[in-house]
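Only one protein chain is missing; all other protein chains are in place.
For chain A:
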């Protein structure tokens, strides 16, 4: 895929988002509310016990996690019904007659979307939260760089997950239930609500087998300093292995889905 073309489409998708300014304002309020609710819950929970450390998290650490995992999650906002809508209205036909990869065009569209959310929502929410809540992040340049790399790889994993679920539309056309399932799995098993360390023991082996933890949980642990720099590197390695696995699934699904595709509306 031509990088120039990729960036062009990122910018088109970004500009499209700018037109929905009211959505963005609501998005900031909504995101901040989440942060407020989760941090308040943790504070209330921690105050119930005499011990100050639970599953390796002090109150400061868990509040920092809650704020930062939310920040990453908001930055990872993408429209997961893009493929579904393109199949529904048949406009996917137009994209398929272009000499471009459907996967990468879809990724470019997502990236434009996410860049906008990062600038317009994540940034203000993080800044406000740092002042309002007890947030503590270790300041290390290398750590921050590793976090960014881990986020990018995690982001591609999320995009692949949405691509795979979106492709179900080639078979079923109506995929709303799948999207709901995916949302539930993604937010919970990625550590989007509670860090994986707090999961009950019987769930932990299952979580290890799933790619979700590499999307939000691990990048966040790198940022807040729960993972050492050496661990961060092996996290990124594991993420890359998942990219390969998910990539194979994507291309397999794409190959099989093409044969099933029906263009709606002639």
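Following the convention adopted for this analysis, a residue touches a chain if its C-beta (ideal position, glycine included) is under 8 Å from a C-beta of that chain, and two chains touch if they have at least 3 such contacts; residues count from 1.
The working rule: contacts and distances are computed from a predicted model.
Between the names "ABC transporter ATP-binding component", "Oxidoreductase", "Electron transfer flavoprotein subunit beta" or "histidine kinase", the one given in UniProt for the chain missing from this structure view is "ABC transporter ATP-binding component".
In the complete assembly, the contact with the undisplayed chain comes from A:8, out of A:8, A:21, A:85 or A:204.
Of A:81, A:101 or A:136, it is A:101 that touches the chain left out of the display. Residue-level contact of chain A with the missing chain is found at 2, 4-5, 8-9, 12, 15-16, 19, 90-94, 96-101, 258-263, 265-266.
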